[in-house]
Each structure stands twice: as C-alpha cells, then as structure tokens.
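A single protein chain has been removed from this complex, and every other one stays in its place.
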Amino acid sequence: MSTAPETAIPVTTKKDWATDQEVRWCPGCGDYSILTAVQLMLPDLGVTRENTVFISGIGCAARFPYYMNTYGMHSIHGRAPAISPGLKLARPEIDVWVIGGDGDMLSIGGNHLIHALRRNVNINILLFNNRIYGLTKGQYSPTSEVGKVTKSTPFGSVDAPFNPISVALGAEASFVARTHDMDRKHMQAMFRRAHAHQGAALVEVFQNCNVFNDGAYDTITKKDVRGHMLIDLQHGEPIRFGPDGERGVALDGRGLATIVDVADVGVDALLVHDEADPDPSVAFALSRLSNGVGRPTPIGVFRAVDRPEYASATSAQLAEAQAAQGPGDLHALLHSQPTWDVS
Amino acid sequence: MSTAPETAIPVTTKKDWATDQEVRWCPGCGDYSILTAVQLMLPDLGVTRENTVFISGIGCAARFPYYMNTYGMHSIHGRAPAISPGLKLARPEIDVWVIGGDGDMLSIGGNHLIHALRRNVNINILLFNNRIYGLTKGQYSPTSEVGKVTKSTPFGSVDAPFNPISVALGAEASFVARTHDMDRKHMQAMFRRAHAHQGAALVEVFQNCNVFNDGAYDTITKKDVRGHMLIDLQHGEPIRFGPDGERGVALDGRGLATIVDVADVGVDALLVHDEADPDPSVAFALSRLSNGVGRPTPIGVFRAVDRPEYASATSAQLAEAQAAQGPGDLHALLHSQPTWDVS
Amino acid sequence: MTDVADSSTARELSQVIIRFAGDSGDGMQLTGDRFTNASALFGNDLATLPDFPAEIRAPAGTLAGVSAFQVQISDHDITTPGDAPNVLVAMNPAALKSDLGRLEPGGTVIVNEDTFEDRNLAKAGYDTSPLDDDTLGGYTVIRVPMTSLTMEACKDLGVKTRDAERSKNFFALGLISWMYTRPLEPTLDWIDKKFAGKELVIGANKAAFKAGHAYGETAELGEHHFMIRPAALEPGTYTNINGNTALAWGLIAAGHQAKVPLFLGSYPITPASDILHELSKHKNFGVRTLQAEDEIAAVGAALGASYGGHIGLTTTSGPGVALKGETIGLAVSLELPLVIIDIQRGGPSTGLPTKTEASDLMLAMYGRHGEAPLPVIAAYSPAQCFEAALEAVRIAITYRTPVVLLSDGYLANGSEPWRLPDVASLPTIEANYATEPNQVNEDGEPSFWPYQRDENLARPWAIPGTPGLMHRVGGIEKQDGTGNISYDPANHQHMTDIRQARIDKIAESLPPLDVAGDADADLCLLGWGSTWGAITGAVNRMRAGGQKVAQIHLTHLNPLPTELGDLLRRFDHVVVPEMNMGQLTRIIRAEYLVDAISIPKVMGQPFTAGELIERIAAATAASGGPR
Partner (left out) sequence: MTDVADSSTARELSQVIIRFAGDSGDGMQLTGDRFTNASALFGNDLATLPDFPAEIRAPAGTLAGVSAFQVQISDHDITTPGDAPNVLVAMNPAALKSDLGRLEPGGTVIVNEDTFEDRNLAKAGYDTSPLDDDTLGGYTVIRVPMTSLTMEACKDLGVKTRDAERSKNFFALGLISWMYTRPLEPTLDWIDKKFAGKELVIGANKAAFKAGHAYGETAELGEHHFMIRPAALEPGTYTNINGNTALAWGLIAAGHQAKVPLFLGSYPITPASDILHELSKHKNFGVRTLQAEDEIAAVGAALGASYGGHIGLTTTSGPGVALKGETIGLAVSLELPLVIIDIQRGGPSTGLPTKTEASDLMLAMYGRHGEAPLPVIAAYSPAQCFEAALEAVRIAITYRTPVVLLSDGYLANGSEPWRLPDVASLPTIEANYATEPNQVNEDGEPSFWPYQRDENLARPWAIPGTPGLMHRVGGIEKQDGTGNISYDPANHQHMTDIRQARIDKIAESLPPLDVAGDADADLCLLGWGSTWGAITGAVNRMRAGGQKVAQIHLTHLNPLPTELGDLLRRFDHVVVPEMNMGQLTRIIRAEYLVDAISIPKVMGQPFTAGELIERIAAATAASGGPR
C-alpha cells in the first residue's frame, strides 16, 4: 500500500483543484457557488489532492467529483454514504468528502446517512438541499414543503418534510451544521469545521435549483432579508440576530427555543450557544426554530462534540490485536484446529 | 372490492385471535408475553379479525403474524414498514400492525421506518428491541451498547447505538411510545394508544432475548428495580418516579431534562409532561434522559400529536378529484389529446 | 386544414426524415414535438426519436449540450423514425458537429448562421467555420440568420431581448412548416394554450413562428417546398401518442376493465418517471400513486396494495429493477398480482441514462435468488404499450403473479399515430376475489386455504376485510394448500414445480403466434421489443427487393409461445437483432437448441432498417448459407 509522502504540502491554487472537464450544471445553479467555495478553500486546508477523495451518489449535486482534481467516485443513487465509510475504514489517512442532494442522501440514501452518523465515521458530508429532484426534472423531495405541486404531485404533496438537522441529531450525529449557497465565506467556514471534526460531519447547504425550484430560499438567504432571517450560531455566544442584533433566541419555560426581542428580555436571558454540549437536546430545539424556510432560520454549527471515531477505533482494534497476538501467521492459522498426521 | 360489513363487532376472546400454529420462539423469550398482551387486548379494541392485518419483516419478532388469527404477511427483512404503507393507502379502513425487531426496523429497515413516520401513514409499529440479532444467532444490532462482544464483534463493538425514540422524533414522528415485556398492562395501554392514534405510531418494546442477550433490561425492568428505574410518563402530570414518587424530572437552565429529588426542588419545579406539544423538543430531551439502560428510563407516550395523516390525505385527494372532474371516463381519457379522423 | 400553406407549388414527397438539433436550452424537443403533432393532425403516418443528454442543461454551445429530435413523416405506413435524416436543422455549431454525420449523403442542412461565431465555433471544436470551409461540401446548405430575424420580428412587441431570442426555435419550426406545407393552426393554438397568461411570450413565439414561415415563402426557397399527403391509415380516430403515455393509459384501462383500483409505488428515474407523472394526474380514476423513498419501498408498497386487493404497480428502469429483486422474489412466493414496469436504458450501472437499450431481459428473467420464475412481456411500439399494459395486468391478476413488462427509452419518448380503440372492445379481466371458505376442517367447520389452486394453478386472492378468510402469507416455503410454513423436502420440490407450472400455463392463454412476411423463407428474423419498427422496415425493404424473409416478433418472453420452437426449426437461419449483446438469442438457443444468430447493438440508438439489412446479410453469409 502506498501512503502519502511526508513532504511539505505543495502550494496550490483553485486552478490546481479543478479538472479540465466542462461543468455541466444549468447556468445560474447554486451548485456553482458551492464548487467555487470548495475549490477556493482547499488550497488553504493543508491537504494534498492525492489524499483527498470526493464520493457522490447520483443527482445534479452528485456530479461534483468530476470537477475536482482529486480522487473521486461518482457512484450510484443514495450509496455515497454507504461506500465512503468503506474507504475511510480502509484508509484512515485519506480525507473523504461525501456529496449529494436531498433525494440522494435523505430519500434513497437515508439509512446509510443515519448509520454513518451513528457510527461516527470521519467523513465530511455535504448535503446540497434544493428541496427538489433536479436531475430527474422536478419531482418533490423529502425536504419539499407540504402542498408542493410538482410533476409527481400535481395536486400538491401531502407528506411532511424532514428537517435534515433534526434527523441528524436524532441519529446521534456528532457534528451538524448548516450553510447556504449565497455566502461563500460562511460555506467555507462550515466546510473547514467539518474537515477539522474527527467524526462524521454533516453540513446541510441550502442550494438554489433555479430550474425546478427557483427561489426556494429567497425569503431567508437573499442579501436584503438575510440579516433578519438568518440566525448565525456562534459557539459560546448568546444567540442574537437582526441587523443590529435586536432579536435573539431564548428557551421558554418549557425548554423550547423561541425568538425574542432582546430589548424585551435582556441579553442575559438569551440562550448561549454551546455546540459542544454532550446532550443534543438544545441543538435539537434550535433545529425546530424554523421548520421550513418562512421563519428565521439558524445557520452555523448546531453541534460539534467529541466521541469515539469509527475508523480510528477499528484501526486501534487491529493494532491491539497485532500487539497481543503478533502479526498474522498463516501457517499457525491453518494449524489452529486439532490436526492429525497421515504418513 | 369487498369492504367490512357494517354489523356489530362479534364478541371474541384471546383464543379467537390465536392461530393453530405452534409458537416457535425459545422457551422464556420475551416475545411470548408481547404476543399474549396483544391477543388479550384485541378482543376489547372494537375491531374485527378480518379488518386487522399484521405485517412483519424477518427475525424472531417477525414470526408474530403467524400466531395471529387475522390477515397477516411475514415479508422480508426490513421491508414491513415499506410494504405496510401500500396496504394502508389502498385500504384505509384496515388496521395495519407492523412488527419487527431492532435489526429489522432500525438496521436494514431504518429508512422505511423514518419515512413511514415522516409521512405519517396510519400504521401501528411495534419495535421489539432486544438489542441483538436473535434469529441469526447473536450478532450485535444498532441498539447494542458500545463494547458489546458478539459473534461479529469478538473484540467489542465500537459504534454508538441508536436511541429509537430519538430517531423517531428526529424523523417527525407524530406518536412515539415505549414499553417493556415485563408489564402486560403497560404494553396494552401503549398498544391501545398506538391503535387510537391517527397517524404512524411507533412503540418501542424492551424485549428480552434470553438466549443471546439475556437480562439486557434487568437493571430497569425487573420487578424489584422497576419502581426506581422506570419513569412512567403521564400526560399533563409532573414527571415523578420512585416508589413514593420521590424523584422527578425537571429541565435545567439549559433546557436539558435532568433527574431531581422532589424534596430538593419542589413539585412545581417538575416538568409537566405534555405529549401533545407540537414542538418535539421536550420529548426529545426526555428521550436523552437515559441513553442506554443504566439510568432511570422513561416509558409511556413521549409524543402524540395530530397532524395530517397520509392515507386519508391521499383518499381526500382522490375524492376531490372525483368531485371536481367526475369519475374517470376512459373514453374521454383516450380522446384527451388532439385527435384526427381517418375515414 | 384550411391554414396549410399554399401547396400548389409544393413538390410531392412520400416521406421525409427531419432532425432538429440544437442546444439543450434551445427547445429542440418542443420544436420536434410540435412539428410531429401538426403532422399527425394533418394525417401523416410518423415515428419519432427524441435524443437528449443526461444533463438538465449542459453548458450552452458545447457538444455535451446538444439535444436532438428526429421525426419521419410519410404518406404511408411506416414503423421507424428513419435511417439517415434528409434534413438536419442545426441551431448552432455544436449541433452541426455532433449530428452532421447522420445526414444522408447530399442531404439538406439548415443552419442558424447567427450562431456561427468564434466563441461557439471554439466550443464545438471547430477551428474554422464549417460554413466557410469544405465541411459541408456535397450537402445542400440553407443559411438562415434565425436569431436576428427572430429579434427583428419581435422588436415591436415589447419583449425583452433575451426572451425574443428564446423564440428562435419557433422561427425554425415556422420555416420547416412552410417547407413541408404543415398546417399552422395546431401550433398557433398550442402556443395560446401552453403560455396562457403570458401574453408577451405568446406574442414573441407566434411572431417568430410566422416570420419563419414567411421566410420560406419569400426567400426563394421554392425548390425546398414539399407536400406529403396524409397516409391512408385504417379508418378511425387517431391521436399521436408516446410510449409512456400509452402505457399509463393502458394501466388505467386495465384497472377499469378489471374493476380493480390501481396503486402505483414508484421512485423517479429516467426514462420511466413520466408514467408516474401521468398516473398521478388521474386520481379521479381512483389511481393512487406513492412516490416512495426508494425503489425497494416503491415495489414494497405496491405489493402491500396488491395484498389489499389493488393492482400493485411499480415503474422504474434498470437500476431500479436491480434493487427490487428481493421484493419481487417475495411476490413470487406470495403469488400475488404485481406489475413491474422496466423502461430500459443504456447500462450497466448509470450507463447512458437518457439513451435507449434493451439489456434487462436476463435481469427480468433471472434477477432473483432461488427458482423464482415469472412472466415477462415486452411492448413493441409506442402505441402498442397500451395493449402491453393491459396484457401485463391480465396475466398478473389471472395467474396471481408478478409480471415484468419491458419497454425502453425509445418507445417511452418516441411517438406514433394511434388508432384509438373503442372502450367497449377492450378485453375484460376477472379479479375473482375470494369470498368464501374453500375447505372444511377436521371439526367440520368451514376454513380457508390460501394456497388452494384453481384450474390455472392460481391461488385465491382473499383480501383483508373479507370475513372468514383470515390467513397468513410469507416468504418462507409453505405447504401447498394450507400455506403453513413447511420445511418438508418433497413439498419444496412440489412448490417449486408448481410455481413453474403456473407460469408455463400462461402459454395456453396466448393467441397463435403470427409469422409475418414469407412463412416459407429460409431466413427468419426474430425480435422482441422496440426493434419491431426497424425489423419490420428491413423486412419490407428486403421483400420489396425480392428477397424472401419471415418475421416473428415476440411480446411474450416468458413463457414463450408454445409453437415457437417448431416454427423456428423450419428456418435455415434464425437471426435475432437485439438492443443488447444477445440475450433473447441465448434464451432461444437454450430452449430449442436452434442455432439462432445474434445481431447485437448497444449504442444508445435504435437500429435503422438499412443498418439491419446490411448486418443480416453479413450474419447469414458468415453462418454459411442454408444448411
């Protein structure tokens, strides 16, 4: 097995991380800005292209690996979070990024996603949530709002969507964050945090599909409303938002996260965000602040806690076994049951 | 299509609900007591055998339908929560019970489970959680505790288990409850509630597998410890437990559920359980009280809220369409595109 | 047909093949569709071949972004969208580059010359403009500044430049409509309906369309003015229909004829999604549709509905069928009606998702563990998808079995005129739900055996809600009759045999097999699925050229028609053109020990009749002539 050489990380620029393949998204698609954010961030991350792998499923979002000059696999629909743990377990030294859409990761791939989070395999999962099936031309997805009229729901959908942050927290995720395609800096900050996290990291990215679900996030991410509608979670800080920080989040008497006017309740009554809380309950409460995109919506890191990471725990068991039993001896193995000799 | 006759429900007893098939569980298995609880409850539920269906996957638990003198399907591993919504959508008037183990429902069937909960299809899901794979003779399951030594984890497992209640709440479940195989009355109460609920109802049943994971719940469900270790949630009541109700649950300053001495904090400081809270955050916090079975563990109904039910919403769309467009006219359909005549 | 452009100056043609090619954003599918519909309403026979990339909108101007639509229209019965196009409409350099090779020698190229500027040429990989070098030597080239003429036509309408520019496909449509003397009204009407409420768009599109039409009149294109008379089709009312719509309607018709509600569990996938879309619209027929979380859930829900007495349906393509295998196996064991519809596409894996192929036959036959036989049928033309759907449901219900119905991307999206059947003439299907106990138990009481078989070896369909028939079914082997779990060795053999025998029995219900062409020929072309059009075209041409040739086209692939073996043994050569590497060929060889010769093709494109004639000649020559 070859491993990465122990030389200094070469200096690279965005160009080095891009392939020569034409980017085939629709003009105006939010995926472009995510791609740019990633390609601009990686040169600063202290990683090499050869030790970086992007694995995706199928969907518009899932075309991502073709555009990254790293190792990459464009796999099959829903299976990126099933395939990537295998790679990470086999090669813990490799950075594994998992890319997929809301259909890919929450519909067909939902089970793999929650199990990857539970196991806490050290992979970085970017979920491009455009609340629609893009590549198959516009059916509703498990994050589409109730009543949505799409090709497959001409009379409006009748089922409630998932809140991806709630799903992840319910599945024991150790790192959960949210960002959006209109803010490169914020995206990069979240991707960096996901990368730094030792364990499975899920970043939900609000992404605009301008062809089949245009403007899905306009009410919260457009420049002019953003200040009022996005609640930027900062660890250790009271949760405030609004152009002048005039609003905030507090827990009401029943422990539910509620939006308050700071002037009414005072700064001290605000909830101080603790992403490292071992109990995910408050992070969960924050995820319920806005179910959908009509109300002020938290972005940032909901939760980031240390707990045993699966790939390193596996490697540790291997190392322990070798320490205890010595490296595998094939002859000894073959003779490990009772034997007899015929001469 | 035949539908149920509108006659009075005939009087039945346990015997009427049992088939003539030998029950093939190991002697002492917790599944027996669950079966008995169900067979004793159904005669009082105001339902008929012909309008009742049990659908299961594969596993020891999943043998359940064979023992019920109702309609039943013993399907394939993990797929009962995928198959049963189809039946319920097709035949909303039929009671559908879904039975499976922790492997069946949370491992291979995890995705179907969370989507059935999200969609809120009116099915009653009983998850027999013995924290082990019984039928395949003892591998660890997604609810097994960290470090568990099983046939497939001879050096101990390294991945954190799911908390089924948290998973369900993260997946937008409208009804979530927990009970255990040592308390027939409590089981029956939960099953009744699940049945009454209009939507997907998940009941986790702590179940002892005396062959491969014996005593998994002894520290909380045995008669002598139960009083100290089981927190019986009651809607509208302050959450108290202990032989004399001397302990209780309160929310701490950060909104986390905590166990307190009633003498210390006073009854008024206790959390009043509100299963109908539209926000699942407090129910989620309660689910985190005990992650595993070493600490006092809530049982009862965590959450029971009304939200649109999928099968009836589907039926309503059909009815509306028929009202608006009239019943389908095949001739008109065939002529609905531009046509021309050749003579 | 009053608005047909003056046809007095038009030369008569018996058919023409036109290919519209442009950028994904240029609206070529719509243009082709409109031309097709106008031709259909005019009374031509026709066949279409939409041909588009997997990307929603690949970058403008690139080869990857080229989207094309080919249509053949004629004054007589035709079965394919034609071999090489006579006319290629190229909306930009990339379209020219990618599709020129398909054009017939000496054919006509119509280009939007406005787009032939440096940036687009470079994107298409042209060093110099093909309009200026000898690239187009030997072709008739019509250069039209479509973009600027469209802008000009729209300039007083108050439309934004970008929107005006977008109407250029209607200019092209107008021009072609003039050249082939198409009626204008259907298109003008359609614009009104489609863009209702968007007056500016309506205005721009109509202006562009009329400008294109006028351009033909005025720009001395006289020698390109043609007339193709209506085809003398069988009398009746016709509509132009694609395969997916026909299939969806066939399912609705089947539910209607069986008086059993339809339930579709589906997960979107190209090229099957449109069936889900279509069925979702017809809730007033009592059709329930569920967009499931994945393919396994989709077929699972359908099976659940079947257990409940509905016709469980699931629509998908290859990757979905690969996922559904285990659940289909359960359906085999439960002996419940279920229809699995596979709109095949290029494989393996994600393959060529928007291109056609027919390589899932073996998967349909064998894609389950254990001995799990089930009927497989295949549609052979867009309109015939209607009948195929009815037949699939008939078999599923009558024999209580899952059925795989195969179609493909070409049938799904391609269209043809369809003589609408009279509803009264449709076959009826008997659901025959069980209503009564069928046994008496030891105590002399009525009881119910879920696996007691009828004359078709089919078991009762006893649906929940029926008093007295409570029973359990499951995937573990069961005792025949009682349905109780049984590990008895002899019973397992018996059940395996009976599951096979029940499928074999279906053959008894099939109409006699039709041998087209010359029954006494040495050569028989054996086909299945969408190759029907090309094979028929080849047979017609070969026979017209004096060659004797027979044609057998299978709609039932499992069980095979009883008489097939004897029929095939009559011929010296059995040649099997397939859109795969020889899957039916293998089945025929195994079944009948007939030395069937495969003509395989997996190129994402259907056979053309001409290509087939050549390859048949080569194949029979190689196999050494008559034996």
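Odds and ends about this structure:
Which chain is which? They are A, B and C, in the order written, and residues in each are numbered from 1.
Throughout what follows, a residue touches a chain if its C-beta (ideal position, glycine included) is under 8 Å from a C-beta of that chain, and two chains touch if they have at least 3 such contacts.
Model, not experiment: these values are computed from the prediction.
For the chain that does not appear, the touching partners among the shown chains are A, B, C. Only one residue from C:K123, C:R394 or C:K601 touches the chain missing from this view: C:K601.
The missing chain lies against chain A, touching residues 1-5, 19, 21, 48-53, 55, 58, 65-66, 68-76, 79, 82-91, 93-94, 111-112, 115, 314, 317-318, 320-322, 324-328, 330-331, 333-335, 337-343.
Interface with the hidden chain, as seen from chain C, comprises residues 53-54, 64, 296, 317-319, 321-323, 325-326, 329-330, 332-334, 344, 346-353, 355, 357, 359-360, 362-363, 365-372, 474-477, 485, 487, 489-490, 492-493, 496, 499-500, 580-581, 586-587, 589-591, 593, 595, 601-605.
Contacts to the hidden chain, counted on chain B, fall at residues 22-27, 58, 60, 74, 76-78, 107-108, 110, 133-137, 139-140, 142, 151-155, 211.
As a convention for this text, only the chains that are shown with their structure count from here on.
Of the two chain pairs considered here, A-C and B-C, the higher C-beta contact count falls to B-C.
Centroids of chain A and chain B (each the mean of its C-alpha atoms) stand 29 Å apart. Mean C-alpha positions place chain B and chain C at a centre distance of 43 Å.
Listed for chain C are residues 283, 293-294, each touching two or more other chains. Annotation for chain B: residues 111, 115, 314, 317, 320-321 touch two or more other chains.
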